[in-house]
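In this view, the complex is presented without one of its protein chains, the others remaining in place.
Chain IDs A, B and C follow the sequence of writing; residue 1 opens each chain.
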Amino acid sequence: MLRFVVRRLLQLIPILLGLSVLLFAWLRALPGGPAQAALGERATPEAIARYNELFGLDQPLYVQYLRFLGRAVQLDFGNSARTGRPVTEEFLERMPGTIELTLFAMVFAIGVGIPLGYLAARRHGSWLDSASVIGSLLGVAIPVFFLAYLLRLLFAVELGWLPGSGRQEVRIDATRITNFYVLDGLLTREWDAAWDAFTHLVLPGIALGTIPLAIIVRITRASVLDVVNEDYVRTANAKGLATSTVRRRHVIRNALLPVATTIGLQTGLLLSGAVLTESVFAFGGVGSAIFDAIFARDFAVLQGFILILAVVYVLVNLLVDISYGLLDPRVRVR
Amino acid sequence: MIIEDVPPDAVDRSGRPVLEVDELTVTFRRRGEQPMRAVDGVSFAVAPGETVGLVGESGCGKSVTSLAVMGLLPRRGVQVGGSVRLDGRELVGAPDRALRELRGADMAMVFQDPLSSLNPTVPIGTQVTEVLLEHRDLSRKDATAQATDLLDRVGIPDPARRLKEYPHQLSGGMRQRALIAMALACRPRLLIADEPTTALDVTIQAQILELLRELVVDSGTALVMITHDLGVVAGLCDRVHVMYSGKIIESADRHELFARPRQPYTGGLLASVPRLDGVRGAPLHPIRGSARDVIPWAEGCAFAPRCDHAQDDCLTEVAGSTVPLEYDGPGRELRCRHPLEYPRSPAGATAAGAAR
Amino acid sequence: MQRRPQRVLAASAAALTALTLAACASSDRDSGSGEGGGEEAQSGGTLVFGAAGDPAMFDPAFGSDGETFRVARQIHEGLLTNELGGTEPVPQLAEDYEVSEDGLEYTFALREGVKFHDGTDFNAEAVCFNFDRWYNFEGLAQSPSASYYYQAVFGGFASTPDTPSIYESCEATDENTAVIRLTQVTSKFPAALSLPAFSIQSPTALQEYDADNLSGSEDALSYSEYALEHPTGTGPFKFESWDRGNGEVTIVRNEDYWGDPALLDEIIFRTISDQNTRRQELQAGSIDGYDFVAPADYQTLEDEGLQVLVRDPFNILYLGFNGGNVPGTSANPALKDLRVRQAIAHAIDRETIVNSLLPEGAEAATQFMPPTVDGWADDVTTYEYDPDRARQLLQEAGAEGTTLRFFYPTEVSRPYLPDPAALFQVINQNLIDAGFTVEPTALPWNPDYLNAVQAGQADIHLLGWTGDYNDAYNFIGTFFAEASNGQASAEFGAFSNPEIFAALAQADAEPDASARTEQYQEANRLIMDYLPGVPISHSPPALVVAENVQGLEPSPLTAEVFSTVSLSD
Partner (left out) sequence: MTAIGDVRRRRIDELAARAGQVPEGEGGVSLTKSAFRRLRRNPVAITGAVIVVVFLVVAAFAPLLAPRDPLAQTLLGEIRPGFIPGAREGFPLGADELGRDLLSRLIVGSRQSLLIGVVSTVLGVVVGMALGVLAGAFGGWVDTVVMRFIDIILSIPSLLMAISISVLLGQNQWSLVIAIAVTQVPVFARLLRGSMLAQRGSDYVLASQALGIKRSRIVFGHVLPNSLSPLIVQATLSLATAIIEAAALSFLGLGDPDLARPEWGAMLSNAQDFLSVRPELAIYPALCIIVVALGFTLLGESLREALDPKFRR
């Protein structure tokens, strides 16, 4: 097992290197190059010259790349053009929110998606089946900002059940420790703050969760349909096992393997899906930061965030592969 | 003399058959397609300790028959007719619960492909014990103990360790042994083995067959052996039913069948198997064509198109004029208008001849 | 040239900023909750206000955008401010002032007994300390993105002899008298002192927290500890905290304020960039008000019983032409022909634009400043909507089907330009109808669009301006004054028109108010004859608050005051 993990970790290195090359190239390819990216089109030639020698942009590319890499390794991606703060600082400040949101969305997607997909497969061809297929499609197809608008209209404006934006009711002043608001609330025993922070996750979480939900439903359905046709399920039935045992031990367990991979993939994708969701919910996370960065052409932030997110994404998928190894003995040994 | 190997006491010829299959028909109805009759009026019986072979090319309906007996055919789109009785209990149309109680306990099945028939994500141990836990009220501990014992009986070395392993860690033979162990866990009255050896190397095949025979013999279990391989039949079965496109076309005791196949199809099958006692250098005679060129039974004999002895009356245009399965001497039944003929000779002699 | 981009930002910016101290009109008193009555009953509570963006920091001297000033104006005060709900400069920290004959020396009599939030006394030294601070900015602080407003009004710095400053000196003749000397007369002064950028801040705090220490690069300024955490002014509210992650700025009542203390305990400015979210959050009651209401929403919101506070229009939206003299750009030469410019002017259907695209109360513009500004002339040449005339003019100029590269901004909503895309599409259609060929270019507002049009890359472009205070030069001066060696700014293609330049310079240097007004009217006539662009409209931006919010007076400068605001229940 350990060797499996180590090997996968080693496989990351080339990917991350390639990634850094890509982003390095990206920044170089931007109209005006990195100096302009950092200083903006208004930068005077002198300013650009100053910047170039300051960051050694007058040196051969490979040297520049190594410098870039060196700084990237130390998580130094320069300063945001919008706020003038270090990119990494901004990221760390906003990451907890996004993690909370992503977790909620994923729990929602899994909690609803797997049972729904399973039922759909069990009742293959029934109205429930077609409903779940179509529903999952709506989930993917409906634009987030529109969904957000509808959700807020219903639950925030009309019913007033849930908060429609932000991470915490502004009038509550909660103690901050980890910047994971729900967690903070629990740690500090400020139950109301924790609960409030949680309710703030619901609407954006659902809006964000619809896409993975849709996909999980589809995958679960498909893979259950596959598994029930497997010989070993027939064997299980031939053994006269109780239906519940057959389903639990022989159908679901195996059907979940592909779902696990999807979940990993989706969790990673959520990080970028958050760009739209967070901004329409004024949710102070990484996504909304990227959204602002796009409009402010804040390349330093875009570059830094994209690289870090990509790394996170890769790591998440590594975790999934490992857990997959735990689930499926065949992978483990190979 | 294989037949003598079976100790008389194990086989209570007195008792009524364990399994009685009567006019079993299985029809597949797919949305839009016209119904397909995979098994058509099949009847046979198996006595305790007896081994019966269902022989035929792939697609002749032998596997479907076995699944029908076990009640493992999907409920939707499949229609099972006729009657299947296990120790007199009607299985056709019995509620799923009832069937589940019987399966694994009173009747068990061993499947063709041992790898795909084992759950890859569950340790062998669990897969064996779960049968015991399901049908016998045992503690986990006792179940494990019995499982170890079972694996040992089916000849898996170091069973304690194997229990913890996963299917992919076992060799093909081991897997099949494990499957057999599961099937026999609760000492079922009826065991159906569907091509249990086809997926295995020849050497292993022999071992597995030997194993099956031993188990059947000393447990008095009734065994139904589904196979296309007459070699297997020769080694194992007391009675043989040859199936063709959903119908039994010839039934006989093993030695009768081998000595004097009547149905040309059976003859073909035998002729296409190299025989040790066959004449040196005598060429093999494969059956012409393939199972694909089959005509509906309704129009005479489905095998006719491929049959060397076929004559015009084998193929009548009149619907419903199916060639019937008729009495063909003691212990024999035959479905053929122009069977193979043999010079008359005393029954005893033939038996001896067959065995030699 | 460097400063042009911020100019536009600053405009709407400053527009959001004036703070006035006049006691709130009696009307709010009545409308206050019945029981108790008077301020006691109304005072207290927290107001949450939905802002469209984050402030940059809280040191107005470095400020150049509206969200920054919106907050800064509650914390800081200047010598002058704007009249409540109006545009006229009125005394604030100065009780009044005198101007010398030559108009170069201003003597400010300062309000007594005023203290900064950190307890430091407000006095003449404090005033001069601030003036000298600005004058002595060094390094990054001199970059236009840092001290735009100072440079716009006073010119250069102590350390930049080549670009001289009109600021000469500030002298504290006694505890409460500050004398400020200029090197030349300008109509900007002292009106400009009502700008938030010239707020007087606590010398102690400025020094203690190293206010002038900027780092980073010109466009990625990192501000000082003072600007980010310890802004200290004399205003009715004190800076409390800034939660950058959630975009929440909290300010609290300054208990020992020299004037009527603020009624609210606390104001939280919360950034919600999506305007639908802002609206729904107000409807859901989780915020008490927000700015930049979409014109389409005015009616809906009022129907729901929310108070839509419409400001008097104090802005101008125009279509700028490229004079074609900017080196390195290739403007359509046809625009050098007056008839082509007139053709465009006749082609545009201002009425429809005003009626269909702009909020109620918007009016078509005849010149580059709103009627409320002194110097507005009622007799300028006007160009009514007349496609045929346009086509004809185009024909005469022999420029039928000439191609105009039409730039317009995206991702932005300005007080004068609520929906650029829509406006573009309508004008686009107008021009095509009049026989032009249009080559559209859409760019994100900041920085791409501003940079492009400021650099004269467009043939024609949409832009606008919200006044900082009631001064004609603040409008037409900013647009059409001579930028360098006999040419106007690159935004207008550096056209060269000595008459206009002269007229503007003369008016700006005229000490006598009425004479100045005359001269500005003349300038307007010249401009509308020369037609460097087409003035389109003045539109009234609005903000909206919940029913229970009292005493918020909409300001034409979009510079609302929150100290008089209270929440009834």
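What we mean here is this: a residue touches a chain if its C-beta (ideal position, glycine included) is under 8 Å from a C-beta of that chain, and two chains touch if they have at least 3 such contacts.
Since this is a predicted model, take the numbers as computed values, not measurements.
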Legend entry - Given C:125, C:171, C:229 or C:360, the one touching the chain that is not displayed: C:360
Legend entry - Residue among C:129, C:298, C:314 or C:492 touching the omitted chain: C:298
Legend entry - For chain A, the residues touching the chain missing from this view: 14-15, 18-19, 22, 26, 29-31, 130, 133-134, 137-138, 140-146, 149, 218, 225-226, 229, 268-269, 271-273, 275-276, 290-291, 294-295, 297, 299, 302, 306, 309-310, 313-314
Legend entry - Contact footprint on chain C, counting only the chain that is left out: 275-276, 279, 294-300, 352, 355-360, 410-411, 419, 421-422, 424-426, 428-429, 440-444
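Note that in this section only the chains that are shown with their structure count from here on.
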Legend entry - Pair of chains ranked first by number of touching C-beta pairs: A-C
Inset, instruction - Compute the centre of every chain as the mean of its C-alpha atoms, then state which one is farthest from the centre of chain A. - result: B
Legend entry - Where chain A and chain B are represented by their mean Cα positions, the distance between them in whole Å: 55
Legend entry - Residue numbers of chain A (touch at least two other chains): none
Legend entry - Per-residue multi-chain contacts in chain B, two or more chains: none
Inset, instruction - Could you please specify the touching residues of chain A with respect to chain B in the complex? - result: 230-232, 234-243, 245, 249-250, 253-254, 257, 327-330, 333
Legend entry - Contacting residues of chain A [partner chain C, same complex]: 38-44, 47, 51, 78-81, 83-85, 93-94, 97, 145, 148-149, 152-153, 156-157, 160, 163-171, 179, 279-282, 284, 288, 291-292, 295-297, 300
Inset, instruction - Show which residues of chain B lie in contact with chain A when the two form their complex. - result: 70, 72, 96, 99-105, 108-109, 111, 113, 116-122, 126, 130-131, 134-135, 166, 168-169, 179, 182-183
